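Below you'll find the structure, written out as structure tokens, and then a few comments.
Showing subunit A:
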Amino acid sequence: MELPIFYILAAIIIVSALFVVTLRNIFHSALMLILCFFGVAGLYVTLHADFLAAVQVLIYVGAVTILMIFAVMLTQQLTGRKIQQLNDQPLPAALIILSLLILLIVSITRTGFEIADNLEPMPTVGTIGKAFMTTYVLPFEIVSVVLLVALIGAIVIARRE
Partner candidate 1 sequence: MLELDPIFDAISEWLASFLPPVVVTIVKGFGTAGVVLGVLSLFVLFFIWMERKVSAHMQQRLGPMRTGWHGALQTVADAVKLIQKEDLVPSDADRAVYFWAPVVCFAAALMAYLVIPFGEGLIVQDLNIGILYVIAITTFTVVSLLMAGWGSNNKWALLGGMRSAAQIVSYEVPLSMSLIGTIMIAESLSMITIVESQSGPFWNWFVFRQPIGFIVYFIAATAEANRTPFDIPEAEQELVAGFNVEYSGMKFAMFFLAEFINMFTISALAVTLFFGGWMAPFPFLDFIPSWIWFLAKAFTSVFVLMWFRWTYPRIRVDQLMGFAWKFLLPLAFLNIILTGIGIYIF
Partner candidate 2 sequence: MDSESLLNHINELHKDIIINSELITDVPTIEVKPEHWVEVCSSLKKDVKTNLHSISNYGAVDYREKLGGFQLVLTIFSHKHKHRVTVKTLVPAQGDEEPEIDTVTTVWLSADWFEREIIELFGVKFKGHPDPRHLMLDDDWDEGFPLRRGWTGTDFIVKPEM
């Protein structure tokens, strides 16, 4: 049962990701990005990472992409204009992508994935919460501060006058 679902989700993710980069209307691209994120959330569900799936939808769909759409709608240069996909430096870009691809393939093939059989799905919320408040409390707080700084910075830049 899980395998066909995985293939369906993978197909959704790959196709929508392709559309994100190939569609010429940036609003459509943003919508496809939402679909892509939703597919990723589906993958999390099949991996029993329910909390992560919900947060994926909440943060990426509910906040990040909405903000991107907002920016698209409000910005003068982007509305109604067709976006050009090719710029004048395709060769360096291709090289960088190729090296990244090789790196990924190598690291994936060299990692020995352990497959746990018949693991009962466990609620992950409590575990994550405890980890945040005990083992990873310092990184957690630092990230919070960084985000706060980013927020204030955005407001300062966006304010006119």
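Heads up, the rule we're going with is that a residue touches a chain if its C-beta (ideal position, glycine included) is under 8 Å from a C-beta of that chain, and two chains touch if they have at least 3 such contacts; residues count from 1.
How were these candidates chosen? In short, all candidates are chains of the complex that A comes from, given by their letters.
These numbers were taken from a predicted model, which means no experiment stands behind them.
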Single touching candidate for subunit A, where 1 or 2 all sit in one complex: 1
Of all residues in subunit A, those that touch candidate 1 in their complex: 1, 25, 27-28, 31, 34, 50-51, 54-55, 57-58, 61-63, 65-66, 69-70, 73-74, 123, 125
